[in-house]
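Note that one protein chain is taken out, while the other chains of the complex remain in position.
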Amino acid sequence: MRNCLVINLDRCTGCDSCVAACKFENGLGLGINWNRVIPVGPTGTHPDLEMYWIPGQCQQCANAACVSVCPTGASYRDPLTNVVLIEKATCIGCHYCAYACPYGVRVFNEEEHVMEKCTLCSHLTADGSGLPACVVACTTGCRFYGDLDDPDSDASKELAKYDTDCIHLLPDTAGTHPATRYILSPNIAKWKELS
Amino acid sequence: MTMTEKHCPKALSRRSFVKIAAAAGAAAGLGVSMSGSLKDAGKAFAESGSSIKTVKTMCHGCIQFCAVLATVEDGVVTKLQGDPDSPLNKTSICIKGLNQMHTVYSPRHILHPMRHVERGTNKWETISWDEAIELAATKIKEGVDKYGPYSFFVSSGGGGAYSGFWAYGFCEAILSPNSFEPGGAQCFMPRASMAPFVYGGRPPSIADSFLWEPFNTYKPATKMIVLWGAQPSISQTALSGHGMADLRVDRGCKTIVVDPNFTPDSAKADVWLPLRPGTDTALVLCWWSYIIEHKLYDEDFTKYWTNLPFLINPDTRLPYLAEEVWPDYVNPAKDPNDEFSTPAYVCFDKKTGTIQPLPYSLPEDSPVDPEIFFTAVVNGAESRTAGQIYYDEAKEWTLEKTGEYCWLQPDKIEEAVKLYAEAEVAGIAHGVATDQTKASSEVPLGVNGLDTIMGYVDKPGVTLTHLSEQYKDRPVMVGDTAALGAWSANYGVGYHVGKTDNWNKKRVEEFPDQELLKTYNQLQRDRLGLVEHKGFFWQDNCHIPTILKAIRTGEPYKPRVWYDFSGNKLAMLGNAQSWYDVLDEIDFCICQYPMITSFHYEAADLIFPLQEWLEWNGTSDIINNKFMFTQVIHLGETVNNGVPATRILARYRELMGETGPSKYTVMPQPDSEDGVRAGVAKDMGVESYEELVNNQDKYVPKVTPPDEYWRYYQYLDIVSDGLPGGFATESRKCEPYCTILLKMSRTGWPFTYPLEMPACDDYNPICVNIPPNENPGDDPEYPLVITSGRVPYYHHGTMRHAPFSRELYPAPEVKINPRTAAEYGIEHMDWVKISSPRGSISARAYLTEGEAPGQLWMERFWNPEAYDASQANPDGGWRQCNINVITDNYVDSDTEKPYNSVYGSYTLRGFQVKIEKGERPENIWVEPKEFEPFMPTLTSEPQTGDVF
Partner (left out) sequence: MDVHFQVNTKTQGNKDSGVFSTVISEGQSSEGQLAEEQPSAEDRSHQLSSDESIQEKLSRLSKVITKHPLNQMVLYKILVACKTNRKEGELKEEIATYPQFKSATLDQHSLIDQLVRADGLSMSEYDGNGNLIVRGEQTDGVLAEQDKTPPPDQDQEASVTWRCYLTTEIGLIYIDENTPEKRLADLLSLVPSRNEFYLKVLDFCSGEKQPYKAIEALLERDLLALPEEQALHIPTKPSLFIDKLERAGGIVWDDGWTITDIGRRMLQTFKKD
């Protein structure tokens, strides 16, 4: 089971509504974001330019470094959904997971002294009844949630529409095997490997 | 998803509320939460049991309205998402919409009427609704008693409370000629009114819910769309923005974006034309020239359905009528009843090689084969066809010359024009950008004209469409419809274009209330700035710089009692300082808004509290679906935005010793919330509001059957006179050579008929090149050109107190090319100072190749934190980062004819500035935690009943 997001960058216009939807849904305070939208570009020289936006959040790695480095087991993989989560009650705020995460998507909650991150809105999605708030709110319909191992999931169906040269991962430099897929067609922009 | 489980607390009546409020006394202060004084009521509600419900309503975060679902838990809205029943936004909601959960509960949301203790401070005194209405009505009366009704004026616009119709209606009820909004000539009016002038139909504006055809999923047809100065991905993010994403990705629709700014729509476009700001007319003429030269136009449509083959009298600049050349000519289309007018014109007939009458007919019935581009001798004068006149004007604009002038690559222009003209079907969707330039009339005239010569009119997939209308007779343009704006027809004023002179004369003579007609005509005559800019009659507005001068000098009379219906005028009006400077000429300033803005801080004497959209009732359409705004919650004593006006007007009339409704106004709004609800039920076609709101699943949305809604080729349908319907213009054809503009400039026709206004210089009947007032190289002190636009976090002047938007976009960013920035030693995210002769403002530099070298781009901004209680030296927050401090309205300019001729638009995009490194200004916040005082505080406010 590989629950994650598939994000179609051919559609995304970088409006940040997913960022706000996440904050409202998860009650995040000022200065705390579980997802962000990174503008890639414009690259080139005016007026010959390309640009796309990458919404970034926990990539739901198959080999999640955050889980393996956690000294208390607070970072864990949910046995039911296989989603990587944080048990706040056992988190001691040691930051090991944040150092281990190659994507910088964990944020430290100063007030509660614990690490936080995207849960794929597990409170809505775990029983299969709902979708993550960012997926629902997305103003261009660019976000798809589901199990990549289930060909009937929204995520798998969206991927199936595209050739492999349109499907990308964030660089797997740490061997964590991120599950999250990004769709970007070459006619919109050439995929840039982010460092 | 219903409100059956209506869990409203026992509502406080207005009277008891006011009583409690009065008891709270001065403690209210600003922010004006009454939660303390109403603790008991709130507690009673809290104890009444918890409940969760979902209500169908609509978002009003911008000028398009998405259908949304609001989740309400124990009386507090905890979640907003798009309504899956919506055909366009679906489940989407953008950050502007989500912000409502903060703004409705914001400490800045005012809940009671307040009297300003002193202008230029944030000191307010809470007063009762009765006191506030009495004060407002008395002050209006004082002005009228002392100086006559022209002492009064109104304004609306600016975002957040949409009250234009009530504003104009109120103005007329007082018998004052002057209302305005910062948009108007600078937003909406030019592009919205030009389409009816050119083809008698709906404007191709993608920002205003006028243009739905590209989003037609019933029979999708749009293959190619040009976004000319429009950015739906940012300005209408979840509605037209979502629609564009569907079009591009799901339907493979090609797009061209004409925009100096590298918007997300530019980034996704097949061709992006980043033209120099304000040079659109040259590009329009280049497209005309290329299309004519390469014969890419639709020859049959142009020949028979546009007025370009008409031979034009060089003296009058109007088309010859057949009777002028052949006095005995009998027009076969003449109406024997002398009601409908269908003139016959003069053309050069290819078949006979002579000039011939061109009677109105179906193309296949035409006795002639008219030349579109020709010069012939008519009545002894060398006369060109309208088409020839256009071509002569356009042909100098070659790809190369246009490229140089507009800062474009000639091959890109060619690629774009071919993509547009060689498409099976296409259309130009026109946005606000050119409304904010001196060429505000010429650009829509030119682009609408292009669509007509391409035959992209009234057929599937185009942007000039009619929707739902069904012609029975020859179509007519009248002043009581969107086609001719305003409400002149209600007063018997205005020429019905498409009917005969005799019929119009008789109608005026037989109008039952001649005094009403004459009064309205006199108001038109005395409206400020209208002799020069008669296009304003379309929206019943006055010219903003002219009213400013009248306030300042008292000439020819002094508007002095101001009722502003919405928004932050100091952030939205060009040359803000010039407005600040006349505030002390204003005897009394009545305002209404959901929050205190810079304008209220500096100018208001009294403010009425308006509802945020979660408190509203109303209806609106998304394509062929009618949805409803539902009052999900209600706090304090806020009211629907039409209510204060109706209440003040009623009291004013009592004070004046008048009874009943005024005949001088058609102000539409009922004066109570129940009245609003009744209107909603009626609009939704449901017997009662209760029935509707308790069964939203059944009634919302109300759908017009698609085959009734999507209608095409109506100009070909044979109507009552046995002829094809045609278009609602004088010639019954598309008029890319826009005769109505010529007649308008000379007499005010058709708006002021029977009154003839004094003439001004002729308006251009075709697109001609209108250079910007200021150009790079004109003044070495101001070497950079600046333009502006929106960001997705805000709409107009709204939401600068929405903390999640502010932490993402805390201060305006001025986009600048890295090469240009390097010349000034400016680095990414440096604070910079941008100056024009009007003043200086601050912004943070955003270095990007998206901006052309030598060009800047910046969003509008203002800072409500500047008068937060925590500030040691508070100020109005409109000077720090407000681009309108550096824009010009030319009230002190020696520029000759600085405004657009037709609409009087001043320039907000494409003017010259200089830039240097600067510093973060005083009293503004940028760090996320700084916005803590904007986080919601009113969630424990009790639910209240209706004020009225």
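Order as written gives the chain letters A and B; numbering starts at 1 within each chain.
As a working rule, contacts are C-beta pairs under 8 Å (C-beta built on N, C-alpha and C of every residue); 3 or more make two chains touch, one makes a residue touch a chain.
Treat the numbers as computed from the prediction; the structure is a model and nothing was measured.
Just so you know, the chain we are not showing touches B across the whole complex. The chain that is not drawn here is touched, among residues B:74, B:323 or B:581, by B:581.
When the missing chain is restored to the complex, the residue among B:73, B:145, B:674 or B:717 that touches it is B:145. Across B:554, B:706 or B:777, the residue that sits in touch with the chain not pictured is B:554. Where chain B meets the chain that is not shown, the touching residues are 117-120, 142, 144-148, 150-151, 525-526, 528, 531-532, 552-558, 560, 581-582, 584-588, 605, 758, 891-892.
Operating definition for what follows: only the chains that are shown with their structure count from here on.
Interface of chain A with chain B (complex): residues 8, 10-11, 13-17, 19-21, 23-25, 30-31, 41-47, 49-53, 133, 136-142, 188-189.
Per the touch definition, chain B reaches chain A in the complex via residues 79-82, 89-95, 98-99, 101, 233-234, 237-238, 241-242, 245-246, 248-249, 262, 264-265, 267-268, 272, 274, 408-409, 412, 792-793, 803-805, 807-808, 817, 848-853, 927-929, 931-932, 935.
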